[in-house]
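Every protein chain except one is present and positioned as in the full complex.
Labels for the chains are A and B, by order of writing; each one numbers its residues from 1.
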Amino acid sequence: MTVRSIEDLLRETRLFADLAPRHLETIAGCAVTAGFEQGAHVFREGGAADTFYVIRSGTVALETHVPGRGPVRLVTLHEGDVLGWSWLFPPFRWHLDALALEPVRAVAFDGVCLRRKSEEDHDLGYELMRRFAEVIVSRLQATRLQLLDVYRHDG
Amino acid sequence: MAEPARASPFLPEPYRVVRRHRETADTWTLELEPATGGKAFSFAPGQFTMVYAFGAGEVPISLSGDPARPERLVHTVRIAGATTRAICTLDRGGALGIRGPYGTAWPVDRAAGGDLVLAAGGIGLAPLRPALYAALARREGLGRVVLLYGGRSPDQLLYGQELERWREAGVDVHVTVDRAGRGWRGPVGVVTTLIERAGFDPERTTALVCGPEVMMRFAAAGFVRAGVGAERVFLSMERNMKCALGQCGRCQLGPVFVCGDGPVFRYSEIEPLLAVPEL
Partner (left out) sequence: MKVLDPRGLEALLEALVERGYRLIGPTVADGAIVYEEIRSAADLPAGWTDEQEAGTYRLRRRDDDALFGYAVGPQSWKRVLHPPSVTLFRARRDGEGALELVDGAEEPEPLAFVGVRSCDLHAIARLDRVLLGGRYVDAAYEARRGRVFVVAVNCGVAASTCFCVSMETGPRATSGYDVALTELLEDGSRRYLAEAGTERGEELLAGLPGSEATAGEVEAGEQVVERTAASMGRQLDTEGLPELLAASRDHPRWDEVADRCLTCGNCTMVCPTCFCTTVEDVTDLTGSEAERRQVWDSCFTLDFSYLHGGGVRTSPRGRYRHWLTHKLGTWHDQFGSSGCVGCGRCIAWCPVGIDITEEAAALREAPQ
């Protein structure tokens, strides 16, 4: 895959759709395509969080292992969703498992590379942070609604 | 001399249970026919009846069957108290009192020429099902027909096999659960997350939302965020009801009576009322 083709893929994502071309080029320089078989783990809890993904197709489940309950599936992520934000802040470790529930194609971003480039170019850093903040806010709101357990039956 | 006295609007008609089907641990679907023979009444999707269980009480239950097949009334009922327990534990042949139909309807006809998206949370799928039947009966007049359905867990989902039949009939069916059980291979997460991915044209979409009030507030806001005009998003509200006639006063939500001005409301009209605690 050439870098140019990665740029095209990035432009198709909700995350980077309206990013300035020079930033897109920079980010594309830190990105490659990736694929995962059904049943493969994209990452595991505790592993080094140096990569994040944008899912192009397929479903990924975020899970954690609870003694006595086994793997508990918290949420599933789908086409267009960003997967992984532990690369942003120390200790740069994954805090959940990510499991491919079916064959997954994704764009994988080198977090170390992007952290370095963000330090060098704060405009780029701001654009990345702003977009990730939006993703995190959206996930938080959904998680809060999940926490409300609105379908729970009392008595 | 005096005219014959008007019939009491409080007096139910006796109906018999002709079929009952367990949907989940605490939810049953009952099919009812008039006890004295004849057809049940016709109704519009979104309307409800008041269901009387002998000696126990009377509760508002949305009609859940096909409006084009009014010979039988269909009700999906979840056990939430003494009356619903009495209703759900009736055997086939058991009798209930029914009066209705009451309330405003889902505007399925107004969706013609565009996409129709239904967002159902939990038992909220039951009052939406008649709208889906109505939409399938007018399929050519509609663009995409989408069902977004969220439940607490896989064992609490309703109408399992029917979901598949709807897919085959050309409905985009997306189902998610808040918490996955073992063996669940589908999406996990709240139903509002399905809105972004649902693939409808927001400018031509009519959205019908039904479920717990919190879920409806988030989902309606989600549709508006996705570009659907608030005047094209509809909710089905619920409040305490004893009469369904606008005379017991209990179902008031600010200036409106849920039993008569609703239960289906346009989101643009109801949104300011939803935002006020204890209204």
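FYI, contacts are C-beta pairs under 8 Å (C-beta built on N, C-alpha and C of every residue); 3 or more make two chains touch, one makes a residue touch a chain.
Predicted model only: the values in this text are computed from it and were never measured.
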- Message: Tell me which stretches of chain B touch the chain missing from the display.
- Response: 2, 5-14, 16, 35, 52, 54-58, 80, 91, 93-97, 212, 238-240, 242-243, 245-250, 252, 254-257, 260, 276-279
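Just so it is clear, only the chains that are shown with their structure count from here on.
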- Query: How far is the middle of chain A from the middle of chain B, if each middle is the mean of its Cα atoms, in Å?
  - Reply: 37
- For chain B, which residues count as touching chain A in their complex? 26, 78, 80, 121-123, 150-152, 156, 176, 178-180, 182, 184-190, 192-193, 196-197, 211-212, 214-215, 218
- chain A residues within the chain B interface of the complex: 59, 61, 70, 72-76, 78-80, 101, 141-142, 145-146, 148-153, 155
